[in-house]
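After the C-alpha cells below, expect a handful of questions from me.
The other protein chains are all here in position, but one chain of the complex has been omitted.
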Amino acid sequence: MSPKPLNPHPDRLFPADPKTRDITRELYEAVKDLPIISPHGHVPVEWLADDIPFSDPTSLLLTPDHYTNRMLHGAAGVELSELGVPVGSDMTPDQSRNAFRLLCENWKYLRGTPVQFWFESEFHDVFGVKVRPSAETADQIYDQIQECIDQPEYRPRALYKRFNIEALATTDDPCDDLAKHQQLVDDPDWDGRVIPTFRPDAYLEPARAGWVALTNKLGEVAGVDVSTYAGNVEAMRVRRQYFKDHGAVSTDHSHADARCERLSDEEAERLYQSALKGNISTAEGNALRRHMVNDQARMAVDDGLVMTLHPAVVRNHDPYAFEKYGADVGGDVPHAVEFSRALQPILSEYGNHENFQMVVFTMDETTYSRELAPLAGYYRGLYVGAPWWFIDETDAIMRYRRAVTGYAGFYKTSGFIDDTRAFCSIPARHDVSRRVDSAFLGSLVAEHRLQMGEALETAIDLVTTQPRKVFKL
Amino acid sequence: MSPKPLNPHPDRLFPADPKTRDITRELYEAVKDLPIISPHGHVPVEWLADDIPFSDPTSLLLTPDHYTNRMLHGAAGVELSELGVPVGSDMTPDQSRNAFRLLCENWKYLRGTPVQFWFESEFHDVFGVKVRPSAETADQIYDQIQECIDQPEYRPRALYKRFNIEALATTDDPCDDLAKHQQLVDDPDWDGRVIPTFRPDAYLEPARAGWVALTNKLGEVAGVDVSTYAGNVEAMRVRRQYFKDHGAVSTDHSHADARCERLSDEEAERLYQSALKGNISTAEGNALRRHMVNDQARMAVDDGLVMTLHPAVVRNHDPYAFEKYGADVGGDVPHAVEFSRALQPILSEYGNHENFQMVVFTMDETTYSRELAPLAGYYRGLYVGAPWWFIDETDAIMRYRRAVTGYAGFYKTSGFIDDTRAFCSIPARHDVSRRVDSAFLGSLVAEHRLQMGEALETAIDLVTTQPRKVFKL
Partner (left out) sequence: MSPKPLNPHPDRLFPADPKTRDITRELYEAVKDLPIISPHGHVPVEWLADDIPFSDPTSLLLTPDHYTNRMLHGAAGVELSELGVPVGSDMTPDQSRNAFRLLCENWKYLRGTPVQFWFESEFHDVFGVKVRPSAETADQIYDQIQECIDQPEYRPRALYKRFNIEALATTDDPCDDLAKHQQLVDDPDWDGRVIPTFRPDAYLEPARAGWVALTNKLGEVAGVDVSTYAGNVEAMRVRRQYFKDHGAVSTDHSHADARCERLSDEEAERLYQSALKGNISTAEGNALRRHMVNDQARMAVDDGLVMTLHPAVVRNHDPYAFEKYGADVGGDVPHAVEFSRALQPILSEYGNHENFQMVVFTMDETTYSRELAPLAGYYRGLYVGAPWWFIDETDAIMRYRRAVTGYAGFYKTSGFIDDTRAFCSIPARHDVSRRVDSAFLGSLVAEHRLQMGEALETAIDLVTTQPRKVFKL
C-alpha cells in the first residue's frame, strides 16, 4: 500500500457552511501573508545570534516541544527520555531516529489536536513533506527533514526571514546580560528584531528555596545594595531599565494567583528581612510576593514596560518527572483563578494611567465573559490575552472570541501569542489564529452582525496595529 | 466619499445555514411584533408619569447608558465626564454634541458588541437614521435625532405605545412613596402598565455605612417600631404590602453572595442590636444579611411577591471613578458565585410552595448547567433567569439556551429581561432575544430535535405566557 499523501487543505479550520466559508476565505486571504508579530515566546536567542545549523529533526522539532512530548507520554505511554528529554541530552543518531518514529507511529493519538495541525503544516510547508506520518513513513520523513536542515536555507536566520517575522520576543532572566541580543543588534548582517522580555518570577517568591541567592545576585548585577526592600525595588528598576535599553517592551509574570495587594512599607520591610534570613512562612512569602508584583506595576507606570500575567498553574505536577527531567517537560496543570478582586489593587490604581498596559492570559476560560471582558471593557490599560497554552487550539480560540467580543470588542484583545519553544511551528501557530479569527469574523458577516468592510479592517488590525499597540512595538 | 448607508439586515443574528435560517425566519415572524413584557428594568417612572419631552440625543441615549460609556472609556480612553456622566450634569449644547461625536467617531470599538446592535437598531428603527455612525456623520445623526425628539410623537408615552409595551417594571427604594406610579394609575389618559419593584438591598446590609439611618427611615415610613429585629421584619412586611398594593409583582436582590442561612431568633436579635449600635463586624453583618434575605423569602410565601436574585458583583471596582461620578457608571465587575449550597436554606424550605417563585440571574455562566438547571429542574418555584448585564448578548444568550435546556427545558426559564436605563433601546434589546431564541429553536428543528409545531408554540410562549407566569403578571 502506498503511503497516504499529506496535502493540507487550503480551507482547513474554515466553517463548513458554503456562504460563511466564502466570506472566511476572503478575510483570510487578506491576512495570511502579513508579517508575524510574536511578542511572547521561548525561542533561544542563540539560535538567531549564532545562526547555528540545526542538527537533526528530533532535537529541532520534537525534544523541545512539551506539547507533543506530554501527549506521547499520556496517550501512548512513551517514556520522555525516549524523546530526548530533557533538552540537551545526548542522543545517538539511532536514538534520534527512533524518537521520531515514536512520534509518527503514534500519530492517531494526535487526531483533532493542534499538535497534529502544527506538525502537518510544518512538515508540508516548511520541509516539503508529501506523505502522512505513520510507522511506515517515519524514516522517509525523518530523512527528508534531515536533508533540508543540512542546507543553508534552513539555518535559523534564513527561516526567520522565510517565516516573515517582524518581531520576536524571547523570555529572559532579570540578571541575564542580554549579550546575545546585543550581538544581534550589533550585527550588520542582521536586520530582524529579536527582543528580550523581563521575567522576574523567581525573584518575587521570597519563600521559595534559593530566593536569597537570587536576590543577592540581582543586587550584584544591578550594582545596588539589596539589604532593604527599597534596595530590592531599586535593583528591579535598574534591571527593567537595562532590559528596556536592550529593546524589551514587556515584563512577564506567572504566579499561583493574580493577587497584588500592597503592604504597608513597614510590613513589607519586616517580611523582606525575614525572607533574607530564610525564615519567612509560605503565607508571608505570598503576601510579600503580592506586594512585589504591585511594585512591578508601579514601575511599569514609570518605565512603560507592558505587564503580562498568566497565573494559576500547578508547576511540576508529577514530582518524579520533575526530579528526573527537570521543569517544563509537560507536567504542568492549570487550576481555577480569580481576577475581579485579585487585580483590583493594580487596576484601580494604575489601570487608567496612559503609560500603563497590562495583558492577562488565562487557561481558566470561565473568566473570559465573567471577569476579563468586563474588566478590559472598562480599564483603559487592560487587554484580554489570546488563548494560551492548553487552550491554544481551534475550538478554544473560537470560544474566546465568542466570550470576550460582546463586552470587550476586538480592540481590547491582545493579538495572537505563540508562546513557543518550537521555532518551526511559529508560522503554523499564527496561521491557526488567523484562520479561526477569519472564521469568527466570517460568521459575524454571514449572520449580518458585521459589515464585510468592518470585518476586513478588523481582521487586518488584529495582526498588525493591534499587537503593535498592545505591546508598544 | 458619501457616507455608508445604515440598513440593518432583516436576517441579522440568524444562522447562516440556509435551511436553519428559513426555519428561524418563520419562528421570528411569529414573535417579532408581539407586545413587550419588561418585568425588570431601570427606566425612571417620571418619564412616563410626567411625559416630559426628552431634551437632546446625548442625555437621552448616551449619558444614562453605562454599557456604552464604559466601552468608550475602556477602548477609546474617553473621560466619563465628556459623556455627561454622572446623569444630571449640566451640559451645554456644544458639550452634548461633542459627546455624541465621541460615540460616533469611536464606532469601530463597538464592533461585534450588543451596543452596536442596539444603537444601529434604535437609530434606524426609532429615529429613521439612514447613515452609519462615523466621525463624518455624527452631526447629521445628532441633528436628525434632535429633530425627532422635539416632536410629540417622540415623547415618552408615545414611544411606550409605539414600542408596544405591555408592562414595564421600575426598580424602587422600599421607602419610596410610589407617588409617580400612583399618578399613572390615576391618570385617565394613561392605559399602560408601569409597576414598581421592591429593592431592599441597602436595608439588608447591616454592616454598611448608613444602614442605621436607612433602618430608622424604614421604621418611620412603615409606621413600625424597628428597635427589635421582629419590628424590622414587620416594617419590611408593611412596605412589601404597600408595593404590592401599588402593583408590584416582585422584589429584587443583589448581594455579594447568594447565601441565606437562618440564624436562631436570639442570634438574629443580638446581631441586630449590635448593628443598630453601629458595632457589627463585616462577618456578622453578612450573617445577619443572609438571615434577612431568608426572611424576605418567608414573606414572599405569604404575600406572593416573586423574588429575583442577581448576586456576585464587585460594585464600584474603580474607587476613583466612584468618588468622581458616583455609582452605576460602568465600574462594576462580576465574580464567581455558588448557588447549589447557598440557596439550599430557601429552596428546601419554600422552593416547592405553591405561592413561592424565585428567579435567579447570574453572570457566572458556569452555574447554568452545573447548578441552576439542576435546581430549577427540581424545585417548582425556581426559574433560571435570562442572561443578564455582561452576558446579555447574542452568543451568550445562545450559550444560555444550550446550557439550560437539557435539564430545565424552556418552561423553567424566565423570559427576557432588559434591565435597562436606556428607554429607547428596549425594543432592540427584546429583539435580540427574540432573534436568538428563534435561532436556537430553529437549530433544534433543523437538527430534528424538535417538531416545527413545538418550536412555534415554544417561541410564542417564551414572550407571552412564560414571563406572565414567572412574574405573576
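Each chain gets a letter, A and B, in the order it is written, and its residues are counted from 1.
The rule we apply is simple: contacts are C-beta pairs under 8 Å (C-beta built on N, C-alpha and C of every residue); 3 or more make two chains touch, one makes a residue touch a chain.
Small disclaimer: the values here were computed from a predicted structure and weren't measured.
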Option from A:S96, A:N232, A:T308 or A:T394 whose C-beta touches the chain left out: A:T394
Residue in contact with the excluded chain [from A:E82, A:D187 or A:D318]: A:D318
Hidden partner interface residues of chain A, rising order: 4, 8-9, 11-18, 70-71, 73-75, 77, 108-114, 117, 314, 317-320, 330-336, 363-366, 390-391, 393-396, 399
Residue numbers in chain B that touch the chain omitted from display: 15, 17, 19-20, 338, 340-341, 344, 347-348, 351-352, 354, 366, 369-371, 373-380, 382, 402-403, 405-412, 443-444, 446-451, 453-454, 457-458
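Note that in this section only the chains that are shown with their structure count from here on.
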Rounded Å distance, chain A centre to chain B centre (Cα mean): 40
